[in-house]
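Yeah, one chain of the complex is gone here, protein chain that is, but the others are all in their spots.
Right after this comes chain A.
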């Protein structure tokens, strides 16, 4: 998968960030970020906590605003808050660290709600899509339960199905396995891996180096608000170029 990433990048990018800057008060969390993501590409963002990788991920559907620079999705610049932005967000799937399933709705309703209310899909059709997607992520049997009755791994898979139901052009994953018990991490990564194989464009913020190695086309290493290093997973993990990356890898890969 990694060998074709160069040719993927030749086409017009699906997501493009140019000169993006963001501050939290005195803290410069994103510093001159330039990033292009091609259709079908899987980009993994790694780096120490506080490096800005989650913030970067959240700017792509404008859950975080930026101070300067530009962000384009599918050739169109991100609009300001309003109807236009809502329409764009429907095309950008987002999966959160804390799942954020709607706790007052059943699993099925969680996947149906936005299809009907945002996508104006008929209810019967939305339910059919929802059941198929729930089946695909392996939680079809839980459709009528409430989120609180599910394990973390199951909830996260429902959250992925909920995002997929909108037929997104790109999926953003903001540390999708960080809140999970270790034995549930793999079931979620499996779903993500199969999405990657099906050609979904994905931006993944994660600490799962195994996933980065096996599923990513490109690894971005972030530190102090900057993209410090950018490479194929093989090259990055076997021969990191910068001291920051070497230091980071030595800390997380020693056991």
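Heads up, the rule we're going with is that a residue touches a chain if its C-beta (ideal position, glycine included) is under 8 Å from a C-beta of that chain, and two chains touch if they have at least 3 such contacts; residues count from 1.
Everything below uses one rule, namely that contacts and distances are computed from a predicted model.
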Protein name, per the UniProt record, of whichever chain is missing from view ("Amino acid ABC transporter permease", "NADH-quinone oxidoreductase subunit NuoE", "Sarcosine oxidase subunit delta" or "Secreted protein"): "Amino acid ABC transporter permease"
Among A:49, A:98, A:194 or A:250, residue touching the chain not depicted: A:98
Contact residue for the chain not shown (choose from A:17, A:73 or A:166): A:166
On chain A, residues whose C-beta touches the chain left out of the figure: 61, 63, 81-83, 86-94, 96, 98, 100-104, 113-114, 117-119, 146, 159, 162-163, 166
